[in-house]
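The complex appears here minus one protein chain, its other protein chains still in place.
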Amino acid sequence: MKRAEIGAAVLFASKDRKSYVRTLQANGALGTHLGTIAFNDVIGLAYGSAVRTHLDQLFYLLQPSLDDLLQHARHTTTIIQPKDLGYIALKLGVASGSRVIEAGTGSGGLTTCLALLVGDSGQVISYDRKADSIEVARRNLDRASVTGRVQFKTRDVIEGFDETDADALFLDVPNPWDFLAVARAALIGGGHFGAIVPTMNQVIDLVSALYQGDWFKVEVEELLLRSYKVLPARVRPDERMVGHTGYLIFARAVMRSLSTEADESDVLADEPEI
Amino acid sequence: MKRAEIGAAVLFASKDRKSYVRTLQANGALGTHLGTIAFNDVIGLAYGSAVRTHLDQLFYLLQPSLDDLLQHARHTTTIIQPKDLGYIALKLGVASGSRVIEAGTGSGGLTTCLALLVGDSGQVISYDRKADSIEVARRNLDRASVTGRVQFKTRDVIEGFDETDADALFLDVPNPWDFLAVARAALIGGGHFGAIVPTMNQVIDLVSALYQGDWFKVEVEELLLRSYKVLPARVRPDERMVGHTGYLIFARAVMRSLSTEADESDVLADEPEI
Amino acid sequence: MKRAEIGAAVLFASKDRKSYVRTLQANGALGTHLGTIAFNDVIGLAYGSAVRTHLDQLFYLLQPSLDDLLQHARHTTTIIQPKDLGYIALKLGVASGSRVIEAGTGSGGLTTCLALLVGDSGQVISYDRKADSIEVARRNLDRASVTGRVQFKTRDVIEGFDETDADALFLDVPNPWDFLAVARAALIGGGHFGAIVPTMNQVIDLVSALYQGDWFKVEVEELLLRSYKVLPARVRPDERMVGHTGYLIFARAVMRSLSTEADESDVLADEPEI
Partner (left out) sequence: MKRAEIGAAVLFASKDRKSYVRTLQANGALGTHLGTIAFNDVIGLAYGSAVRTHLDQLFYLLQPSLDDLLQHARHTTTIIQPKDLGYIALKLGVASGSRVIEAGTGSGGLTTCLALLVGDSGQVISYDRKADSIEVARRNLDRASVTGRVQFKTRDVIEGFDETDADALFLDVPNPWDFLAVARAALIGGGHFGAIVPTMNQVIDLVSALYQGDWFKVEVEELLLRSYKVLPARVRPDERMVGHTGYLIFARAVMRSLSTEADESDVLADEPEI
């Protein structure tokens, strides 16, 4: 049985679908729209327990998942959605032990996801020009208790990455095409490249640039998430949904330039028929 | 630099988007629609290298990702799609070190994904009534080199799971509502429950059952993946897409029955307005 | 050249995508967030003309389309979306000259669409229990100048429809399965039936009922509309979209009961394989 101890980030979820993430501290309290919960009454309880506010309203005590943490994360930038995070990690081949680079850090949503997945034997290196972003990301990582797996570098990646054998590299920047050469240099042969961009114009620019470099298996994809209302007698999709966050682009790092015979026909033939 | 050694599962990807996954063995060969590749010419090459068939056709040598492995996996059952796998893992809170149960094993797609993510410090326990399914899954896991992290149990889960403190549990069975009590017993307090079902009728039955048990934060979701054609001058969505694989249902294990005051009004209020 | 005359419903569209529908009257005026437009300056102008507010802000004078009218319609009930309206009309086989029944009238969105399409040689008969709804619908129809083609009946359709040879019939009510017998009686042989319902539970109930009556070619469909932001340098889908309005159900009226040999195997075989 896992218990909520002092210092843990916990989730209080109410029956009306509102929830709160807080770090438990002695004598602390959570003020909610349904009354106050004293942390001293919570510390030591098993996760999954029902707790009551001073107004006798029901909350459940849960350990926040990445999904919960992201929904409650501070963010100064548009955050990559959970629907995209899991798929990005899978397409990048990220697993326990992976060594992954990302730029920019943003609010640290993807950083947190990657850090959870690579484990203690893996590593995440996260670049961002802005010290502010890294500060926000660091606080979000703390809640997931995985800060130790992430190395932050406050620097513009136009100068190049320090690493040369990363398993995967992800760009969340407005102009990823400008960083393809340094990204390729940072990746191990066969390594996974990914990027997210919001506009069609960027998709076209990035795809065009990928076709001219040492990349193969270029893919553009997009995920749409539908959430449902779940009252058993009236199950139905939500009226509103997120229509778009970004287009996802993936490619594998190859040694095209070393292949002396490779020419444009090889590249364009990558897409056989229209 | 990572090299393709004997015994490794490798991916040969051609410029016309056909690809092959093979285990490298001395003196072996791959016969493709574009000619033959002798494995002796490949063993020891760095991943990302260009290789040529005896007809001088270009292939790239890559380490297969989970996505590649699943696309080339043998499967006797409908396989959970990559688009769903990453999201399921994220919603179940699976990370390096997690202890996760699934039933049934099916062809081992989710098993492989989970095994890659939990790392050596984690564990996957996979139940299936059919020894055949487990045999297929085991072979698919071998290719990902993560068989050691998975414990298979050839058994109907109606009798209950052996475990009592799993972090997460996923049901890919036609009648998940019949297993909610044993699933709840196998989960730690606050643990993550997930299921996939193809029909509306099953969604309604499962949601109804979840509302009557020790579960909270019931969610129904669905992911749609759009893939794009990527010839730079003509970027466009594919004409055909996968319209449906399954509805995803998630919930958290809580101690509702222990909450003496809990009554139906608490439960139904979970969904405030329609 | 078509000109905006007194009595006409016109659309004023501003450069920041706000728009207003008004009926032109002598000495009238439109107060906008960008200043006032005097109707006397507008009356007699050609459609498509630029007009300026007293603050010199640009608006264009347009004849409102059905789409515009619906977006500006008064509505007391959830209105069927434009994305669904056109498709419903097409699936119901509605064309110039058609005779179509609907129940309920709601706010008259579908009524207006049908009235525009059936022309002077066609007819729309619209039933609603509530006189209020019909009053709102009538005002919305007036703006489209097609009130004369619609016959309203303030009545619960449980008692049956007056008509017996309608080309098409559409139900926008919470319990359409209760009206299938009277709907079948109102339709000509081979006539088109349609309905919209928001929940999965209703879809299942309606489909089940259709399979037991004189219906064939039962179809369930759903349309998702993505709108794009169109600044040329940054074309991208809107972040927010309408995730759901309703499931659309269609069927054709046939003489199953007259087909003495028809049995359940015929019916269920309608869906060959799962």
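Just so it is clear, A, B and C label the chains in written order, and each chain counts residues from 1 on its own.
Keep this in mind: contacts are C-beta pairs under 8 Å (C-beta built on N, C-alpha and C of every residue); 3 or more make two chains touch, one makes a residue touch a chain.
As the structure is a computational prediction, the values presented were derived from the model and not from experiment.
> So that we can see where the missing chain sits, which residues of chain B does it touch?
198-201, 224, 226-227, 233-245
> In the complete complex, the non-displayed chain touches which residues of chain A?
200-201, 203-204
> Going by the touch rule given at the top, which residues of chain C touch the chain that is not shown?
1-2, 13, 15-17, 46-50, 52, 56, 58, 60-63, 65-67, 82-83, 85-93, 95-97, 113, 116-122, 165, 188-192, 200, 203-204, 207-208, 211, 214, 216-232, 234-235, 247, 252-256, 258-259, 261-262, 266-272, 274
One rule holds in what follows: only the chains that are shown with their structure count from here on.
> Chain A and chain B are the same sequence; what rotation (0 to 180°, nearest 5) superposes their CA atoms?
About 180 degrees of rotation relates the two copies.
> In terms of residue numbering, is the interface formed by chain A and chain C classified as same (over half shared) or different (under half shared)?
Interface between chain A and chain C is built from largely the same residues.
> Centroid of chain B to centroid of chain C, CA atoms only: how many Å?
43
> Measuring centre to centre with CA averages, how many angstrom lie between chain A and chain B?
Distance between chain centres, rounded to whole Å: 19 Å.
> Where the CA atoms of chain A average out and where those of chain C average out, how many Å apart are those spots?
It comes to 42 Å between the two C-alpha centres.
> Which parts of chain B, given as residue numbers and ranges, touch two or more other chains?
200, 203-204
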